[in-house]
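Only one protein chain is missing; all other protein chains are in place.
== subunit A ==
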Amino acid sequence: MRSYKEQIIEPVAASDLLPTVRNMKAEGYRMLQICATKVSEGFEILYSFDKDHELTNLRVTIPEEEEVQSVTGEYWGAFIYENEMHDLFGIKIVNNELDYGGHFFKVAEPTPWNPKN
């Protein structure tokens, strides 16, 4: 078993995200989480997966205005993270199967992690 100390973070182009996630689902990976980070280029989105207690991460970097495809078609439970990224960062997610339309988190100001919006 690969030690948890060995970190794998693979950069993936936004256009390759869905096929990559689909392959990982077929290979038996469980989705662990998705989180966004505001960076100068726009957003870094980290997708984390587990297989046999080994952690693998995919990193997608997108400009602020670019949309990102939802992975809820492969991992339905991702709706939680995608709605969170939309409400807190203003990231545009396309085809989220359970889209709360900006009402998942009750926030005092819109997109608090990206206040320029």
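Keep this in mind: contacts are C-beta pairs under 8 Å (C-beta built on N, C-alpha and C of every residue); 3 or more make two chains touch, one makes a residue touch a chain; residues count from 1.
In this section, contacts and distances are computed from a predicted model.
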item	value
From "Succinate dehydrogenase hydrophobic membrane anchor subunit", "Nickel-dependent hydrogenase large subunit", "Cytochrome c oxidase subunit IV" or "ABC transporter permease", the hidden chain's UniProt protein name	"Nickel-dependent hydrogenase large subunit"
Chain not shown: contacting residue from A:Thr20, A:Gln33 or A:Thr61	A:Gln33
Selected from A:Pro11, A:Gly77 or A:Pro110 as touching the chain missing from the view	A:Gly77
Residues of subunit A (touch criterion as defined above) contacting the omitted chain	1, 3-5, 7, 9, 28, 30-33, 35, 37, 39, 46, 48, 50, 53-55, 57, 75-77, 79-81, 87, 100, 103-107, 112-113
